[in-house]
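Below is one structure. I have some questions about it.
The complex is shown incomplete by one protein chain, all other protein chains being positioned as in the whole.
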Amino acid sequence: MATLYRAASPDSLIVAPVDLLTAIYHRASGQTHLMASPAPEILEALAETPLDAATLLGKLRAAYDLGDADPAALIARLDELVETGLVERR
Amino acid sequence: MRHVFSVAIGPVGFRVGSDWRGPVAALEQLYASYPKPQDGIADFTVRLFADRPWRRFFRPKVMIGGDFVLPEAAPLSLEHGLLAAEMAMNLQMALGQRRYLLLHASAVERDGKALVMTGLSGAGKSTLAALLMTRGWRLMGDEFALLDPETGLIHAFPRLISLKNEAIAVMEMGAPGGTFGPLLADTPKGAIRHLVPDHRSVAAMLEPARPTLILFPTFGHDAATRKVAPSEVFVRLTQASTNYVALAERGFTALMRLVAETPARAIDYPDTESAIAQVEALWASL
Partner (left out) sequence: MGVALDGHLLARALADPASVATLDSAGWQALLTIARAELLSASLAHRLDGIAKPEAAQRFLDDAKASCAQGRLVALWEVEMARRALGDLGVPVVLLKGSAFIAAGLAAGQGRFVGDLDILVPRADLDRVEAALLGAGWEWVKPDPYDDAYYRRWMHELPPLIHRERDRMIDVHHTILPLTARPTPDADALIANSVPLENGLHMLDSDDMICHAAAHLFADGDLSGGMRNLWDIHCLVDDFGIAGLAERARRHGLASAVRRALRLSRALYGTQLPDGWARSGSDDGLYLRRLTARDGWGRQTRPVTRLGFYVRSHWLRMPPLMLARHLWTKWRKQAG
């Protein structure tokens, strides 16, 4: 059973784009994160239901113009997001 | 506590208790034109004390205490007692202020609009603010600008202006009629002398102002100006705020609003006259 990833619910976040970056305030933790793509897009894609990495990659490919989507890079981004607490592994 | 002093600086009330008369006498003289805390109740308490009874008299060392303290703070000599008091009050603000978002910045006001100057120590924000005060601007503060999360306005915190080293001579010339404190030589930060904000700045200290320009000045280069992107402003201001995290969501939304609504510029300047000219030019262009 592949690892599922779940993002913090949208109403626990204040998402504010600021020129090239996105500032995110996480209400549950009181932390502020300044993120570059694809992190905000990953959070949005995981907002509704938990997904495994392969499904997430497919969803991102469909929604955005990803050139050469690397599954390993996606796992690395997900690991970073798990460390911040914005994403949880199930 | 043997000697007691209290004062309101902007919207914040302080009381200072001291084992020695000296620091309290200096505070009374320099803050003579300031009001007392509202209702006679201070927001923050500061204590200047001797850690051993004999230290009150024999090679006295002033320990800093109060509501909020840093555990390993080094004591100061009694001749620097005024500095100890100012540092202690700053510390209460830095560690305990919860109502306003603290920006580590100087601020001056004209026509109800605030110019906020921020940057590393030594960039000259205190000196620039003091000089602008002598050129018709109202001084709001030289160390902290208070951002009200409810209104987005800047509130004044006009403590004694802290001039260091070369800036002392600059302001002694620039403000010949000014009220200065004693020259404190050989402090951990070099020579320090305090300048009392002028009457107008003290009288208007409860009037907020709309932030209109955020400036990042850097001293020691040929005159230059550049725009600063909102993301950079946001990061630099959070780094410069001691209570951003403590204010949680209110801090985030207040800072996002400030960054979104206020133009920001970085200026390099070779000397203070140049800086003032650059400021006036920028102000006129906005």
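So that you can tell them apart, the chains are marked A and B in the order they are listed, and the count of residues begins at 1 in each.
The criterion applied here is as follows: a contact is a pair of C-beta atoms (placed from the backbone, for glycine too) under 8 Å apart; a residue touches a chain by one contact, two chains touch by 3 or more.
This structure is a prediction, so every number in the text was calculated from the model and none was measured.
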item	value
Visible chains that the absent chain touches, using the contact criterion stated earlier	A, B
Contact with the hidden chain (one of B:120, B:248 or B:276)	B:248
Which residue of B:3, B:55 or B:99 touches the chain not shown here	B:99
Contact footprint on subunit A, counting only the chain that is left out	27-30, 83-85, 88-89
Footprint left on subunit B by the chain that the document does not show	1, 13, 15, 17, 37-43, 45, 47, 65-67, 96, 98-99, 246-248
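Here, only the chains that are shown with their structure count from here on.
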item	value
Centroid spacing, where centroids are CA-atom means, of subunit A and subunit B in whole angstrom	40
Interface residues, subunit B side, partner subunit A - complex	229-231, 234-235, 238, 244-245, 248-249, 252-253, 256, 259-260
Subunit A residues within the subunit B interface of the complex	14, 16, 18-21, 23, 25, 27, 30, 32, 34
